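Every protein chain but one is kept in place in this view of the complex.
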Amino acid sequence: MDDSRVIPIAPAGGAAPGRSAAFEYIATRKDELIGWARKFSLFPYPFVTACCAMEFMAVSGSPYDTDRFGAALPRFSPRQADLLMVVGTITHKQAPVLLKVWEQMCEPKWVLAFGVCATSGGFYNNYATVQGVDRLLPVDVYVPGCPPRPEMVIDGILRLQEKIAGQKHPILTRDF
Amino acid sequence: MDSFRDKLDRQLAAAFPALAAAADMPVLALAGNQALAAARRLRDEFGFDMLSSVTAVDWPQRAPRFDVVWHFYSTRSFARLRMKAQVGVDDPQVDSLLPLYGAAAFMERECHEMFGIGFRGNPDLRPILMYEGFVGYPLRKDYAKTHEQPLVPYREQPPAGRPAQEP
Partner (left out) sequence: MDTRLPNPVRPAFGASSDDTVVVNIGPSHPATHGTVQIIAELSGEKVLRVDVHCGYLHRGFEKECEAHTWHNLIPYVDRLNYCSALINDFAYCDTVERLMAIEITPRCRYLRTLLAEYSRIADHMTCVAAALMELGAMTAFLYLVTIRDQIYEHLADLTGARLTYSYGRIGGLARDLPPGWLERLEKILADCDVFLGRVHGLVDRNRIFIDRMRNVGTIGAAEAIHWGYTGPMLRASGAPRDLRKDVPYLAYAELEFEVPVGIIGDNYDRYYVRMREIDESIHMIRQLVDLLEDKGQGPIEVDDRRCSFPPKERVYGEIESLINHFKLVIDGPRVPAGEVYVAHEAANGELGFYAVSTGGAGPYRLHVRSPSFVHMGGIHRMLENYQLADLVPTFGSVNMIGGECDR
């Protein structure tokens, strides 16, 4: 799978060869600005299957409320979403569907594995269950729990936001 | 209600000599090709208007290997009845109860894909819980629990101990 969408931050102590320090400074500030904008406007695609759905509903409603973090409005079309929340167990029957939805999402996109079944298969170690969604697609944040408490989910979203804030966000060219 | 139930039990015992009494409900043991006729009598004469479940049990040490088990319920007398047929692994065919109960459709599909039991008279035995391309019958005792048949190839996993992406 393509990991090039996460580009490591340039090593400390100097600009990359062929670039001026001013360029790097502008690129970093641009990344901080875009990262700030993107992390506070997440549009989740809730790929909901099982019991974790109940906690997803709970974390979306009051008193937990993901709307405080900008991650409330779900988009049920992968073309319009940027955060794939895999909520619940993924079975082998469901795997092609999950992969199709993920491939239809446009960059930038992130994946949050919600619940221990999405993280590692949970306690369903058998012929029907995929032992973790990261066997199919790259996962950014794992939120274990069976089901995770809403506070854990919010913690997961906050960590994802930190990750997004620290990433490079190329918008004009592949490098800038 | 008890005398009504006793009367029902007596009538059932008279109609089906093979009826036995298990701990929780009467059990009728018969051959796989008698199931439809017996179920029709149970529904029309004895009021068992609801089919609760169709399932099977695998006894690999025994021949014939499978027990196909039906549970019936009467919404009028609240009586329950279990019907069982033994079928071997070489020709695991029983009658389908689809002509009598619409509920049999999905239940028989599940029993077929899990055990390989054939239901004569059910035209649609496509997998319902499993997927196309799955080989084998998972609930048989000789199917290993963790034998997965992925539909989608797995992506490369990073070596253990290192994160997938550099921070």
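Read from first to last, the chains carry the letters A and B; within each, the first residue is number 1.
Definition applied: a residue touches a chain if its C-beta (ideal position, glycine included) is under 8 Å from a C-beta of that chain, and two chains touch if they have at least 3 such contacts.
Given the structure is predicted, the values throughout are model-derived calculations rather than measurements.
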Missing-chain contact among A:Gly88, A:Gly132 or A:Gly156 belongs to A:Gly88
Which of these, A:Pro96, A:Pro144 or A:Pro170, touches the one chain of the complex that we don't see?
-> A:Pro96
Missing-chain contact, candidates A:Pro44, A:Gly132 or A:Pro147, resolves to A:Pro147
If the missing chain were put back, which residues of chain B would it touch?
-> 22-25, 49-53, 55, 57-58, 69, 71, 73, 75, 78, 80, 82, 101-103, 105-107, 110, 114, 124, 126-133, 138-139, 141, 143, 145, 151-152
Tell me, which residues in chain A touch the chain that this view leaves out?
-> 46-51, 53-55, 57-58, 60-63, 74, 76, 87-89, 91, 93-94, 96-101, 123-124, 126-129, 146-147, 149
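FYI, only the chains that are shown with their structure count from here on.
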Could you please specify the touching residues of chain A with respect to chain B in the complex?
-> 1, 3, 6, 8, 92-93, 95-96, 99, 125-128, 130-131, 134-139
Chain B contacts chain A in the complex at 130-131, 134, 138, 143-152, 154-157, 164-167
